[in-house]
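Note that one protein chain of the assembly has been removed; the remaining protein chains are unaltered in position.
Order of writing sets the labels: A, B and C. Residues in every chain begin at 1.
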Amino acid sequence: MIVVMKPGATPEQVQHVVALVQDFGLKEHVISGTDRTVVACIGDKRTVDKGAIENAPMVERVVPILSPYKMASTEVKATKTEIAIGPAGFPMGGRRIGVIAGPCSVESREGFLRVAELAARAGCVGLRGGVYKPRTSPYSFQGLREKGFDVLVEARKLTGLAIVSEATGVEELAALVEVADVIQIGARNMQHYPLLEAAGKVNKPVLLKRGPSAMLEEWLLAAEYIINGGNRQVMLCERGIRTFEDYVRNTLPLAVVPELLERTHLPVLVDPSHGTGHSHLVPAMCRAAVAAGADGLLLEVHLDPEHALSDGAQSITPAALEEVMASLRKIAAAVGREA
Amino acid sequence: MIVVMKPGATPEQVQHVVALVQDFGLKEHVISGTDRTVVACIGDKRTVDKGAIENAPMVERVVPILSPYKMASTEVKATKTEIAIGPAGFPMGGRRIGVIAGPCSVESREGFLRVAELAARAGCVGLRGGVYKPRTSPYSFQGLREKGFDVLVEARKLTGLAIVSEATGVEELAALVEVADVIQIGARNMQHYPLLEAAGKVNKPVLLKRGPSAMLEEWLLAAEYIINGGNRQVMLCERGIRTFEDYVRNTLPLAVVPELLERTHLPVLVDPSHGTGHSHLVPAMCRAAVAAGADGLLLEVHLDPEHALSDGAQSITPAALEEVMASLRKIAAAVGREA
Amino acid sequence: MIVVMKPGATPEQVQHVVALVQDFGLKEHVISGTDRTVVACIGDKRTVDKGAIENAPMVERVVPILSPYKMASTEVKATKTEIAIGPAGFPMGGRRIGVIAGPCSVESREGFLRVAELAARAGCVGLRGGVYKPRTSPYSFQGLREKGFDVLVEARKLTGLAIVSEATGVEELAALVEVADVIQIGARNMQHYPLLEAAGKVNKPVLLKRGPSAMLEEWLLAAEYIINGGNRQVMLCERGIRTFEDYVRNTLPLAVVPELLERTHLPVLVDPSHGTGHSHLVPAMCRAAVAAGADGLLLEVHLDPEHALSDGAQSITPAALEEVMASLRKIAAAVGREA
Partner (left out) sequence: MIVVMKPGATPEQVQHVVALVQDFGLKEHVISGTDRTVVACIGDKRTVDKGAIENAPMVERVVPILSPYKMASTEVKATKTEIAIGPAGFPMGGRRIGVIAGPCSVESREGFLRVAELAARAGCVGLRGGVYKPRTSPYSFQGLREKGFDVLVEARKLTGLAIVSEATGVEELAALVEVADVIQIGARNMQHYPLLEAAGKVNKPVLLKRGPSAMLEEWLLAAEYIINGGNRQVMLCERGIRTFEDYVRNTLPLAVVPELLERTHLPVLVDPSHGTGHSHLVPAMCRAAVAAGADGLLLEVHLDPEHALSDGAQSITPAALEEVMASLRKIAAAVGREA
């Protein structure tokens, strides 16, 4: 942590900051520059509220130096984490790109099983399907809830795909863990700490989506909550951020992929469906995500997007999925991987 | 809802959209313009997923016309809602500006009671104090949790102030309702629907903060979840949005205040502490918020901000609070109110 | 400047950075912490490209310490700058709030003179009126250009108000300086450096609007260009930033006002017309801006907003202006000023 004093700070004011720094159990190092004095602080600073010092007289600002996350970081674990998902134990984070596809929500047994078969045939390794749906409006379709469980299990039996499904609250987690292979924590819950802590106690991989306005560090700290709770099987999934752009539902910032690959050992997935919000943009962004280095994709596929009960605009058809998968195989090869 | 066809759409493609519209139980109205055909749809459209139609061939986009929220809207209830809070039943949303102040989190009995007394003396009507703290890092101070309950109760007895405290999950709600006068739902939980639904079942006012990237409609729909659940006592609190600005923790968009006053009958509060993140900006933004028409303020006050365990940088001292309150009385008078 | 090394940087890599720092004429100061080594650099660093060092092996990031602007800063000049505008020499930046009002563009002689009279009667000190209009679309009304000059001059004679008008390019500046009292540089030109440099050579006050995505420092550096060119009469005008919010044309971040009052000695104005984009939000934001400490306002007023050739949605009527001015007088008094 570096404390920058305002120009004109007196020796007493600098000394006051030094005393605060020592209160926090850190060692200070005062550097007097041409225009300003800065106080560099040495020690493990992860638990200190840096804001506290900002309030001292004549402090201009406090610059944190240490990344606040630890166990998610390549500083602590340099080798890539591979996470085995589903009955087949597909290694997410390995050489092969793992594509997880399926409808936003399970709407009917027949429809879901049909999508499952087509996804498996197209080469996907996971099947997404929400039974608990977090919906912006209380008047929208909220999912089949527990009534959807049997269909999830049946789809896995039928196809061998890993079932990926979202828990929208702590109270749903225990039951969902019994039927799903991967627990999804959605963008709106990225900072719902009771859920993160509960996810740290389960023995299933967790797919953690980035919140639409989450800083990179906040996202990694959310992963840290889960790991810190005892569950090291965390996958990150970028699904777009909220910006001023209006031709997309979210802006998909793909540079996050190479940045994460450098900062963390966790597998990195991309969701081009939420990441764009429009099916005509999805195939190109699938290709771009894999070219950028993503370990996997999360895709919304619906038999009849025009009649989907949720996320119809961003769902592609099984036929489009097949084309996407074919092109991904080429892109993956171009970057030395498989799909 | 207006469906805009791309230029060159054939009569068959328009007819396909008309059929979809009728499927949804809406009545269509086709208008052929110079460059484009649009299909206006008449009926109650709140439950339709507009995205579904966007996927039909040659549809350019779908423009929703109806506000998706109802019960929070001035269309349904034109008169301002006043919500009585605390032992004194202070009417939030009435002529007098209600200021709620206190530390980010309850750290100690003595400190909290002292702040409570000073807040009461300064003219505040509510006392904020978190016992459950949602913290970005798992390594930060997480609040006293249930051990803080007695202090909350004692502070209310001592001062008569309304106790405002945050529930960070459904599981905390039942206990917190017994001790707090107002349940706060924080920015990170604005779209945690299980909590919104649970808050709809309690018989205490709810203070609902805006999420840092929430659209106005998403915020009002979150309020709608609570009202729809049965609890009409909802107050809205703007606490800043996430933008590119870096001299503030959040950008405080005060135009939201007059906009909300036109769209909703619910009381509107502003939190200039989170809304700026820096104590030196708080007093000016308190004045600006009241001048813009806010019904109340939520303020972080700490006896010794330099040593606060959380949010030190944005906490003002009790002495600064007293000055702020004095200036707010003048501003309130200037806009025909009291503080 | 602080250079933060990645964990695991070797002594040779640190030494390489030290050599680079010395190349730049700075003195280094190496601090070895628990997890990381940082190199603090001492000296005047305004002309160094910090990015250069970021490229050295094992450098994590470079943190600038010094504000890159100088002459706009309170560090160099602590006393507030007052700028006399118009025939009456109204002191912008002084105790009295200066309101500049008028139509977006001069559309007709009669209309403009009538607005001028009403603005003067309402207590305004300046009259805005564009003759060169930067328009997003080439198909929109582009202003009267030089044909509007006579009307500007006539309006000043009639009312004594200071004429504020925008130069959209270097080539227009010379002529405009002859007729206007204040040269406006619009948001879209905030980083058009040839215009900033040219404005540094004229002997008229300049009103510099913030660009819709400009950082605070970029804005102050744009002012620095003008001051550095020789013209110290610069006023800053916040007009809203581009964010994800969609109920406004721009988000008006009023915390910029107290922040600027601390960082710079230049007068600070606010434009609630562009800052909201909707006339129904303008009066409340005028009050909020003055309560936040603004030295002046820039307002769009039109006799018949429904038929305005540009910016109709955000223009208020002369009758609304009169009411706004009355309420501003009360707000100004509440913050110890006049309007």
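In the analysis below, a contact is a pair of C-beta atoms (placed from the backbone, for glycine too) under 8 Å apart; a residue touches a chain by one contact, two chains touch by 3 or more.
These figures come from a predicted structure and were not determined experimentally.
Visitor: Suppose we count only contacts with the excluded chain; which residues of chain B make the list?
Guide: Contacting residues on chain B, toward the hidden partner: 2, 4, 7, 29, 31-36, 38, 40, 42-44, 63, 65-66, 75, 242-244, 246.
Visitor: On chain C, what residues meet the omitted chain?
Guide: Within chain C, the residues touching the omitted chain are 20, 23, 46-47, 49-56, 68-69, 134-141, 168-172, 188-189, 191-195, 211-213, 218, 221, 224-225, 228, 241-242, 278-279, 305-315.
Visitor: Going by the touch rule given at the top, which residues of chain A touch the chain that is not shown?
Guide: 213, 215-216, 241, 243-248, 251-259, 262, 275-276, 280-281, 283-285, 287-293, 327, 330-331, 333-335
Definition applied: only the chains that are shown with their structure count from here on.
Visitor: In whole angstrom, how far does the Cα centroid of chain A sit from the Cα centroid of chain B?
Guide: Roughly 26 Å, centre to centre.
Visitor: List, in ascending order, every residue of chain B touching at least 2 other chains.
Guide: Each of 213, 241 in chain B touches at least two other chains.
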